[in-house]
Structures are given as structure tokens and as C-alpha cells.
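Of the protein chains in this complex, one is absent; all others appear in place.
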Amino acid sequence: MERSNYILRKIVFSVGTLIAVLVFNFFLFRILPGDPVKLIIHSPRMTREAQERIRANFGLDKSVWFDVERLREGDVLGAFDSQFTTYMRNLLRGDLGISFATRKDVTELLAERVWRTVVLVLGGNVIAIVLGMAIGLIAAWRRGTRLDAAILLWGLFSWALPTFFLGIILLILARGHLPVGGMATPGLRPEDGLTYWLDVGKHLILPTLTMAIVYTSEYILIMRSSVMEVLTEDYILTAKAKGLSTLRVLRDHALKNAMLPMVTMIALTFGYTVGGAIQVETVFSWPGIGRLMYEAVQKRDYPVLQGSFLLLAVSVIAANLLADLLYTVLDPRVKAE
Amino acid sequence: MESLKKFLRNPMGVLGALMLLVVVCAAIFAPWLAPYDPKQRVEVTPEDILAPPDAQHLLGRDDAGKDVLSLLIYGARVSLLVGFTASFMSMFIGTTVGLVAGYYGGRIGNALMRLVDFLLVVPDLPLMLVIIAVWGRGLWKIVMVISLLGWTYTARLVRSQVLSIKERQFVLRARSIGAGSLRIIVRHVFPQVLPLIIAQAVLDISVSILYESSLAFLGLGDPTLVSWGMMLNFAFERAVSRQAWWFLLPPGLAIVWVSLALILIGNTLDEIVNPRLRTHHLFDARRMVALVAEGEAAAE
Partner (left out) sequence: MAILDVRNLSVDYLTDDPLAGSGRGSIALHAVENVGFRLEQGRSLGLVGESGCGKTTVMMALLRLLPQEGRIVHGQVLFDGQDLLQYSEAEMRQVRWRGISMVFQGAMNALNPVRTIESQMVEALRLHSIIEQPRAARQRAGELLQLVGIPPRRGRQYPHQYSGGMRQRAVIAMALACNPRILIADEPTTALDVMIQAQILELLEQLQAELYLSLVMVTHDLGMVAEICDDVLVMYAGMVAEYASSDAIFNNPQHPYTQRLLEAFPDVEKPGSTLASIPGSPPRLDDLPPGCRFEPRCQCQWREAICAQKVPPLVEIEPGHCVACHWARRI
């Protein structure tokens, strides 16, 4: 099909998904039984000021979706002045509300922590993708041998291993050798320059390692099955008939074809890696978005939960869109007929 | 049955089945196997908290003084319960959606597939986390949330199978003699799809168990039950600094055990149901020329 057509469809889908997520996000926190916002509002621990701010921010004095009363009165524009529109308006302004627990701006909280999760997720994924593809390729090529069986078993075993549990094991093993919690040794600050950043780096090792181990096996399994599929194709036989050595066949014919489905799969897996980051950050007390969500769950800090979820969902949607666009560049079949 | 024999010939499958059997037995025979009843209140002294293993408590005691081994055995019940019910629900929803989307196609089919794509893109754990955090904790809530996200794989699988079966001879014949759609689906399409669904369902069980343990670890498990994930939650909060490995490791290993068992079974089933018949072209060809002496070749 037309490439531009394809791209357009993908963009429309992503935007649609985004809107659905936004609506869902709103819906979740206002409509479900227990209406957490109302409960918190009346918590005695809130100062009057904070209560007012939250009330105004969420527009709790307004109707949820649509104000029928005001419509009857003839105030059409006013009818749309509901909690939902307030929510959408705030969103467009970048206002995600205020944390119940810390009373800080949610957007501020997220902005502060986002790079920490990005580093973790990207670092872990890059290692996992590179290693996963290499090992998966070897496993598929050496299909049926003991090496392949070993790799497959490792892959299945890793799949069965919960991310957080692997983190716990590494934590126990590395205790005393590597820092196991937090982002930096207490006392060091960014102003300390290189010492600080090296320290951060050391703290990053275990969490990134955990991510890398878990997701490498995921990518190994995906690449392995992708390559095995490709190696049954006729053009591989042709390449062999041409007199190409096995290595050259793998490199010049199999690899590119196997990578195409990988791109899509990597995008899908990205969503899982975000979930993995939540677990890893919790285990290693790495102060990113994941850890923030964990703490927000414990403290019932709904605005933070809502905001974090939104951020994560949007990132994953964006990543998927990017992967789709990348795919159109890589696969020559997605072009004008 | 043919398939059963094939399954039994696969060492990975048999291993998985045996491993699963251990867990199932633990769950069913828990009251007889577990040395103590975890629900019983115990009188504890400070030494009992996180006590290391001894003759009376083979895996030591947890942060409340309870016997870890008993908790572990009873935990099997929660995991299997969540796993099987969530998987069953996913299978049910997924099959229905897949059958409808595949057989009827058109706008309904497309809309359903868009829904599937949507659910696949949204990150799983954050979504579940947020729903449970707002909705409240509870076993059935967890089961429902897991199946909310889990049915998509089955749906896709079923739909693609239905699409390929739809045009086959026996379906066209059934329609030509006036068989109604529902009848065709139930009597002709469904039996063909069932083996694949079952293979997928087994894998779904392990996924569900993993999700439950992650949610429980993050503090969203059912507070009235003790699942392995919850044990790890408590262990992590309180036992890490004390290096109480007897409390930290067994629940995690149990999760790995049951997941691995299910994956081995599921993988084997998948190989039986989805045999990869085509050979792959890059193999070591040194054995291809296997010339035997003149007499031998003719004698065969």
C-alpha cells in the first residue's frame, strides 16, 4: 500500500489511542466506586488551602462530563464546563494536578524524575537488544544443537523469572560489592561534579543489569524465532546455491529480513520494559517514575498515579509510533504498489 | 490420543508436567502437607521473628513468626487459582472476540481488532497497577484486571485461524446446505481452533501468575490471602536487611518453578499443535554425502 497512506493510518491510530488513554485516565479516577478524590478532599490532614486548590483544580464543584442543567438554561458553552473539560484544559497547559502526599506539582515531580527512568530503560534495552539479537541469531543458526537448546532453556527460564525477584537475587549477591539502593551515596550532590556522576553510575549498574538480563532473553526468543522463520525461505536456498558461505548468507540475506519483525516486536516489548522498570526501581530504590508510582500506591496519592500512568502510556504510544515509522523506512514492500 | 503420545515423547513437556504436578499436589493437599496452619494465630516471642530454619520450621519463620514452609505450600493455592481463572477468562473472552471478528469480519471485525491493538500498546503493569490502586484490592479484582489485558493474544490467534479456515471447503459446503453461522462456528470452526487456544491458555496461566506476583509484590495483592508475591513483598520490606534468605528466596523460587513448568508444557503443546515442517536451509552439510559401498546400497 501507499507508504504515506500507511504512515497516516498509523498516526491516526496513535492519536486515537492517546485520546482513549486520556479519557480512560480521567474516567478511572472520577467514576469508579470510592471516588478517591472526594475521599481525600475531606481528609482532615488537608489544609483548607490545599482543599480549595484541589477542588478548583479538579473542578469538583462542576458536573462530570456535561452539565445538562446549564444547557437547559440556554448556556451552551457553559454546559461544556465540566470536570472533563477542566481536566483536558489542564492537560493542555501541562498541569497534572498536585500530589496529595507532598503537595508538590505533579508535573514538577515527574519532570524531576523522568530522566532517571529514561536512563534505566534505555540503557537496559540497548544492551538487551544488541545481545538478544546476536545470541538469538546464533541460536537459530545452530538450531537443534546443544548450544541452541541451552540458549532456549535459558530464555524460557528467564521468562519464568519475575523481574523483581531477579532484582532481589542480584541485590543479595551484590551486597557489599555494589551499591544496592538509591541513586547516590548520601552526602554527594550534583555540585560535586564528576565524583557525583560516577557514583550515580555505580548505583545504576545493578538496576540496569537486572533490566538487561530480563529483556535480553525476551529478545533472544523473538530473534531466534524470527531468524528460524527466515531461514526456511526460498531465497536463503538461492543464496546457498549461489555459493555463499553460511556466514555471508546470514549476514547478507537473513539478518535484514529477520530484523523487520524484530522492530515491531521491540516496540511491543517496550511497554513491558516500562513495567519492568517499575519493579526494578522499587527493588533498588532508584528514584525514577517507577519508584514514584510505587510510593504513590502506598500513599494513595492519586494525582501522582494518574500523572505517572499518563506519562508512561504516552511514552509507549510514541515509541510504538516511532517503530512503525521506522518500519516503513526499512521494509521496501511498504511503498507505492 | 495421538497428541498425548507426542507430548509424552518430549522431555521438556514431561518435565514441565511433573513440575506442575508437584505444585498442584501442594495446593490440593495443603492441609495435610503443611506442618502448620497459617491462619492460626501464633504466640511469638521476639526471637521467633524471622527465625532461621530449624527442625520445627524447615524454612524458618517470617516477619510475623509464622512458618514459611506452610505459607509457601498454601501460597500454591492462590497462585494456581489466580492463574487458572484469569487464563480461563482470557481464553473465553479472547475466543469469542476472535471468532466474531474472524467469522463476521467487516466493521465489527475491524473495530474489535483496533481494540486489541489499543490494549496491546498501552503498557500492561502500569495500567493494572493504576486500576487496582483505584478500584481496591481483592483476588477477583486482580483476576479480572489480568484477564482484561490477557485476552488479546488469544483473540488475535483465533481470528487469524478463523480467517484461514473460513474459506476452506468444509465451511463452504456447510453454508451451501444452509447451516446457520452459529452452527458452523460451533461445529466446524471451533474444534479446529481449540488445540491452539489450549496451548495459548497454558502460557496464559504462567503469565497471569507472574502478573499477580508482580502486583502483590508492589503491594496490591489480596490482603486476606497470602500469595507468593505478597510473601516477597513482606520479605523485601523487612527481611532484606536481615539477610533472611529463607524468607526471601523460597517464594520467588516457587514462582519460577510453577511458571517454568507451565512454559515448558505450553511450549511443547505449541510445538505439537504448530509443527514447523519446513526445514531450515543453513545446516552443517558435511553428512550429506554418505557414500556406502556398492553391495550395501543395492542390498537395502
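Order of writing sets the chain letters: A and B. Residues in each chain are counted from 1.
Going forward, a residue touches a chain if its C-beta (ideal position, glycine included) is under 8 Å from a C-beta of that chain, and two chains touch if they have at least 3 such contacts.
Quick caveat, the model's predicted, so the values are computed rather than measured.
Among A:Leu92, A:Leu194 or A:Ala241, only A:Ala241 touches the chain left out of the display.
Within chain B, the residues in touch with the undisplayed chain are 279-281, 283, 285-292, 294, 297, 300. Remark: the residues of chain A touching the chain excluded from display are 144, 233-235, 237-245, 252-253, 256-257, 260, 330-333.
The rule is simple: only the chains that are shown with their structure count from here on.
Chain contact summary for the complex, chain B toward chain A: residues 114, 117-118, 120-127, 129-131, 133-136, 206, 210, 213-214, 217-220, 229, 232, 236, 240, 243, 245, 248-249, 252, 255-256, 259-260, 263-264, 267, 276, 278-283. Within the complex formed with chain B, the residues of chain A that make contact are 13, 16-17, 20-21, 28-29, 32-34, 36, 140-141, 143-144, 156-157, 159-165, 168-169, 171-172, 175, 228, 231-232, 236-237, 240, 246, 249-250, 254, 268, 271-272, 274-276, 278-279, 282-283, 293-294, 296-298, 300, 302, 305-306, 308-309, 312-313, 316-317, 320.
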